[in-house]
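Left out: one protein chain. Kept in place: all the others.
Just so it is clear, A and B label the chains in written order, and each chain counts residues from 1 on its own.
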Amino acid sequence: MATMAAPTALRPHTDAYGGESGIWAWLTTVDHKRIGTLYLFTSLFFFIVGGLEAGLIRLQLAGPNKHVLSAEAYNQMFTMHGTTMIFLAIMPLSAAFFNYLIPLQIGARDVAFPRLNAFSYWVYLFGAMFMNFSWFIGAAPNGGWFGYAPLTTMQFSPGLNIDFWVIGLQILGVSSLAAAFNFITTIVNMRAPGMNLMRMGMFTWNAFVVQFLLVLAFPVITIALVFLQFDRFFGTNFYTIAAGADPLLWQHLFWVFGHPEVYILILPAFGLVSEIIPAFSRKPIFGYPVMVYATMLIAFLGFGVWAHHMFAVGMGPIGDTVFGVTTLLIAIPTGVKIFNWIFTMWGGSIRFTTAMKFAVGLVGLFTIGGISGVMHASPPADLQQTDTYFIVAHFHYVLFGGSMMGIFGGIYFYYPKMTGRLLSEKLGNWHFWLTFIGMNVTFFPMHFSGLLGMPRRIYTYEAGQGWETFNKLSTYGTGVLIIGTLFFVYNFFRSFSNGAIAGNDPWGGGTLEWSIPSPPPEFNFARIPRITSRYPMWDMKTPALTAEVPHTANGDKRLDIDVAGKHTAEGHPVPIGNEPKQPAESGMHVEHATGESAKDLGIPMPNPTIKPLICAAGLITMFSGLLFIHEDKLPLALTIMMGGALIMVVSLYGWLLTPLEDAH
Amino acid sequence: MSHAAAHSPHDTTHGHPPTSTGLDNKKIAIWAFIGSECMLFASLISTYLIYKGRSVVGPYPHDACLPPQCSTPLKAILNIPVTSASTFVLLMSSLAMVLALAAVETKDQPKHTTGERILGNSKLWLWMTALLGITFLGFQAFEFTSFVHEGLTIRTNLFGSSFFTLTGFHGAHVTVGVLWLLTLLAIDYRRGLGPKDALNVDLAALYWHFVDVVWIAIFTLVYLIK
Partner (left out) sequence: MPVPTRLRRPLAAALPALIAVALTACNNAQYPNSVFHDHTEFNRQVGHLFDILLWLGGFVFIFVETLLLYTIWKYRRKSENDRPKHVHGNTTLEILWTAIPAVILAIIAVPTVQTIFKTQAVASADALQVEVWGHQWWWEFRYPQYTTTEASGKIDTLTTANELYLPVGRKVNFKLQTIDVLHSFWIPQMGGKRDLITNHVNYLWFTPDSVGEGAWNGFCAEFCGTSHANMHFKVFTVTPPNFDAWTKHQLTMAAFGAVAPAVAAASAVDTSKRGAQTPQSQPGPSQVVQTTPTTGSPNAAAPGTVAAASIGGQPMSATPVVQQAGYVAFPHDKLPRHVIPQTPLPAGLAYNESLKGDPQRGLDFMTKQMGGGCIGCHAIAGNPMMKALVGPNLTHVASRTTIAGGIYPNDTKHLTLWIKNARRMKPGVIMPTLGAGEYDPVTKTNIPKTGLNDQQIADIVAYLQALK
């Protein structure tokens, strides 16, 4: 295995990104792979922050009447745990994969708007820092991630806590929206020749649907937050009790965003799993079109079920019926996905890498979350479940058992593509089993504590209520989860320099990203591939197996298969390089890292630029100036806001009036 | 936003493959952006409608409140004739925008008559669009000030809060549009806008028309329907 045909592929080239390294190169990067990497590191950091917050929460609840946290600290902790995990960990973890994978899967050299992409990341980073800065002045948000008015209005929350939350979420919304416009354009417009929509990788499909959810859901919460912000800063009446305001306005606006948000969190993981399961089953995804339609249907129905979060608010029997039934409906496409995954494995040849274990873990655990989801789709039953630990159990099965399992699987699957090295399977095995066991020990007992009457969001509880055992179990489980995560962190950093060399295609994947070196060169594809099927790599390596696949959807013939400028040779199946420790099969069908730069090859690449970062910094400055209004420093606030706006506008003009690339 | 068009994706000599749809990336992105903006205004308008008639104190938008219901008489505050005028102004600005785009697209074609020269004058039509936009904003400023004089501020009641926020957001969008138009004008004066810039003018036009259409919705739902 050391005698590779292409010796340059042996070492993951740290100069894959055009040779530039060092801080400045990262600050000015517009490369989607670097930005994806930045997203990955930042969001994993915040995942750990959110995990530590969860650890403190569980210590406080390990037994009755504990004093690990004060009431106030606990409320800040659970608010920030939810906010962090949703907005600072899982969403940007998904964004890391969107960034890294979408261009690779559709055969593009970058996203449609590389500088906007950098801007999205910097806004996310600064927004995350802004929100967490609140810890250091002792005013972390404390109104819950759902921020129900009127508790979050000035009358009941006069401190800066809620201001940090309101402003922080708006900032993060800017980031998500900018990224979503970018990815929609990328997927609609930058697919390689022959890559029609129904040939896209399942991950790209899920990502595509998620972008639409983002584009349509985020404006709604932005408006809800704008109202709250105006109430808090300018004395408007949107949530003012005395003015006759209706607190349900906030709830409706919040959940019109909040329920699609659930699918924003879970669909990327579904996409990753839909790549992992076929690769390790050596079978294409079962029922590809149905999977695509199911994803779209989930997203569509996702906008019609928001009020199932509000069955206890007294909507009346008609409202409850409508939202109960639509919620039940959404279980159908979700169930279809589960069965299609199982039947992708059915008849396959399943190899249990760590990535595959996490993927199977998602299928098994998400099912539990789905079943409990159906239980509270029934409004009368939900009246006993809502706002109890039963719900906490449910959505952790969905978000940890679903999203995080999928994302961990995705990290094990794509780490070699990103770094050129494999994560250790041995440590990965520990990580998986500790996570799987820890997750079940933590969250399964919560079903019981909830049905035994334990409300959510309580910082303390009394002895003798029948909750002690289950809470103790949950806390032990969290300990196991933390140990499992330590294995992951160690593995992640250790493998960066010590992992086995991956080669182009360590897993025998079928999609386009496996045709190029790991890590990919800055231009991704030296030649833009021509696509004739959903699994071009399998067409190339095992043409006999894919012979039945129709390849003539666009009038193109099987022989047109062209990956990295090489045509397949019909009738000469090439074994799949499936040993993880071996570099990819070094046949002549894949691109090798040649060390040639984009310049050598005459490929136009966007210039690095610091302007998106400055623009993002201006935006944050502008927003954070608002805080000083509540400190009774209006002139200072205005100065900061005007200054930030000026920085933003000037750098934006500088950015827009500078060409993306050098003229040729 | 203008130079970037020099690298049209159709221009394969620069090594970029053609786009999948044949449309420019920016065109796709602006449509996605407009989709998002639709939800933004839908939320604002829904809020206005939800809170309609729920203010506990006046002034109210339509219904006059006379003694004995009110101790002091309150007249309906919305001035429909004035707003109809400003709506007309904004509609006309859309027409001017269409002409501006056409002028940019046909810049290279020979102009023979005075009429053709006027129609082909991109600066004229961009100015016209921007000025009509500014006039609309002037109407809005007048409306806001007169409301404040009549005792309606953003803090007064639910109507005030939702009305000023909704129309204020729209006004902010018009302001951004005007700045965009002025930027295009600056470029036009510096080096002249031509058919190669048509895409960038088209983007501004799409945005401008969208803002215009939103106003039609606001005018109908807020001002006309009682």
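Note that a residue touches a chain if its C-beta (ideal position, glycine included) is under 8 Å from a C-beta of that chain, and two chains touch if they have at least 3 such contacts.
Treat the numbers as computed from the prediction; the structure is a model and nothing was measured.
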Output for the hidden chain's shown neighbours is A
Going by the contact rule already stated, which one of A:331, A:427 or A:629 would touch the omitted chain in the full complex? A:331
Which of A:88, A:116, A:360 or A:411 touches the missing chain? It is A:360
Touching residue (missing chain; options A:21, A:196 or A:384): A:384
Per the touch definition above, residue among A:127, A:284 or A:625 touching the missing chain: A:284
Residue list for chain A contacting the dropped chain reads 64-65, 70-72, 75, 143-144, 148, 150-151, 156-157, 241, 244-248, 281-284, 286-290, 312-314, 316-317, 320-321, 324-325, 328-329, 331-332, 335-336, 338-340, 342-343, 345-352, 357, 360, 363-364, 367-368, 371-372, 374-375, 377-388, 433, 440, 444, 447-448, 451-466, 538, 542, 545-546, 548-549, 578-579
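The rule is short, and it goes like this: only the chains that are shown with their structure count from here on.
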Given the complex, residues on chain B that touch chain A span 1-4, 6-7, 9, 13-17, 19-21, 23, 25-26, 28-29, 32-33, 35-37, 39-40, 43-44, 47, 50-51, 54-56, 154-158, 160-162, 164-165, 183
List the residues on chain A that touch chain B in their complex, please. 112-113, 177, 180-182, 184-185, 188-193, 195, 211, 215-220, 222-224, 226-227, 230, 234-238, 242-246, 249, 253, 256, 528, 602-604, 653, 656-661, 663-664
